[in-house]
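Every protein chain except one is present and positioned as in the full complex.
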Amino acid sequence: MRDVIVIGAGPAGLAGAISCAANGLLVTVLDEFMKPGGRLLGQLHQEPSGEWWNGIKEAERLHQEANKLAVDIRCGISVYNLEQEGHHWHVHTNTGRLTARFVLVATGAAEYPIPVPGWTLPGVMSIGAAQVMTNVHRVQVGKKGIIIGANILAFAILNELQLAGINIDRIVLPEKTPISGKAAEPEEIMKSLLQAAHLAPSPLLRFGGRFMKHDWIRKLGLTFFPKNGVKVNGTPLQLRKAAVEIIGKDQVEGVRVADTDVNGMIIPGSETIYEADFVCIAGGLYPLAELAAVAGCPFQYVPELGGHVPCHSEIMETPLEGLFVAGNITGIESGKIAMAQGNVAGLSIAKQAGKGTGTIDQQLQQAVQNIRNVRQNAAIQFNPEIDKGRKKMKELWKEHYAKGDEKFHKIG
Amino acid sequence: MSRILDHPVFGKIHERELVSFQFDEKTYQAYKDETIAAALLANGVRKLRVHEESGTPRGIYCNIGHCMECRVTVNGQANTRACLTVVEQGMIVESGKQLPNIIKRMVEQR
Partner (left out) sequence: MTNIENMIICRCEEVTYGQLLSTANEHKCSARELKLRTRAGMGFCGGRTCRVSIDKMIEHVKPNITPGDIPLKYQPPVRPVTFGTVGEIK
């Protein structure tokens, strides 16, 4: 009988499985993707040290380590429901039902869409889809593309597409609507890019750095933002242009783009059509927490963490007995942090299962501290206010669940 | 579209075994262990289905199993995600077609 089922073989799930197995627990990992690694598999960026963060290599390393500890990893399996019965959890998958006392939900993140007229045409995809097609499947997404939306993820992936020799013609903003909101306001975008510049991967570093020097740009706002944009590694970033429609018959043929004022309002009569055979929509990331939701886990809305997140403690427990979470489901951060969180969750499960030597508490403490260290040195950070978000959740837990927390520990 | 055979950081793609499969009665080649969506895109096919009611063309959107836009019929199994399903030799893949409303609801129930 297995002790733990981990849902998601990304950095958080694999790291969690490894620390559970290292403490003598029998672990099964389920993932619907065809190979383990999660979104790590698409990641490739240069660290400030100049070293490459090669997600494929990291995923292989984790996979091998898990194999050594006899973790049972099953890919191509989708989990569609999660139910508690007594002291056990039933995990429903498209190949049948599995049961265990502990479940770690590490399902990662999904992308926020930004609807654009014409966005259902084949050839329009989320920016993450282009990343996976390029770096994981090694298939070109097209000959000439336009990115709609300017955020950290878009810049990281722009760089990856360029590395693979794919031509991105320009980056424009979405049209301003109640849905696109701040993503369509040039000034907001400028602010968020400047805030994040010191943390961002290399192309943005260079780009942000250039702005910092010219603080006249900040002072005069975007009034003098060059009409043709500024170049990010060769691709113009056009903060004063908005995509009003993606056009094409059976697939993408181009994007109708209008000039905007400083506030993102469209200037009538300023439209141009730019040819393209693919379009990437970059709306940012949110925690993919649907399984925690169907399991009945309480949630909290924490914008700094990316939206609704399952309530969890610093050691990755949820208010539900035997249910743990780790990685981007708890808030949007980079792969290294997901890994560090997975490690904490694994130790936490081992502790509750009565495993681990006398040092388990100490190990757990160190692992929690390690998350903070990794966060401080993160090369990529999606939300500059992440610390605030983490603190909110910690306080919320103290306020509502800390008593249950004690009870948990006695059981364990 | 074509494949990214060489890459400045990842290096060259290793020679892989080829398999053939059918999409809407046409035969295509794919690499072993490749998804249906990747193989079709490498063959220049973006359109995977049309919307059941309106008939508008659709292709992949998220490429990681979240949006269900890439659903096709694989060896008779409807609603299979092309972005997560690996091609196998002799696989028969069919695009999603326009359906009268009532059938659409029945398919959804499955």
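For clarity, chains are labelled A and B in written order, and residue numbers in each chain start from 1.
Quick note on the criterion: contacts are C-beta pairs under 8 Å (C-beta built on N, C-alpha and C of every residue); 3 or more make two chains touch, one makes a residue touch a chain.
Because the structure is a prediction, the values reported are computed rather than measured.
Q: So one chain is hidden, and I want to know which residue out of A:53, A:112 or A:324 touches that hidden chain in the complete assembly.
A: Hidden-chain contact among the options goes to A:112.
Q: Check the options A:67, A:81 or A:228 and report the residue that touches the missing chain.
A: Residue touching the chain left out of view: A:81.
Q: Could you tell me which of A:231, A:308, A:355 or A:400 touches the chain that is not displayed?
A: The missing chain is touched by A:308.
Q: For chain A, which residues lie in contact with the unshown chain of the complex?
A: 32, 78-82, 92-99, 110, 112-113, 115-117, 119-120, 175, 177-179, 181, 244-245, 258, 266, 286, 289-291, 293-294, 299-301, 303, 307-308
Q: List the chain B residues touching the unshown chain?
A: Here the touching residues of chain B are 51, 53-54, 56, 58, 61-62, 65-69, 71, 77, 79-81, 108, 110.
We adopt the following convention: only the chains that are shown with their structure count from here on.
Q: Go ahead and note the Å separation of the Cα centroids belonging to chain A and chain B.
A: Distance between chain centres, rounded to whole Å: 25 Å.
Q: Provide the residue numbers of chain B that touch chain A in the complex, in ascending order.
A: Going by the criterion above, the answer is residues 1-5, 7-10, 13, 33-35, 38, 41-42, 46-48, 51, 56-66, 83-84, 86.
Q: Along chain A, where are the residues that touch chain B in the complex?
A: 32-34, 39, 44, 52, 54, 56, 76, 78, 110-111, 120-126, 128-130, 132-135, 137-143, 163-165, 250-251, 288
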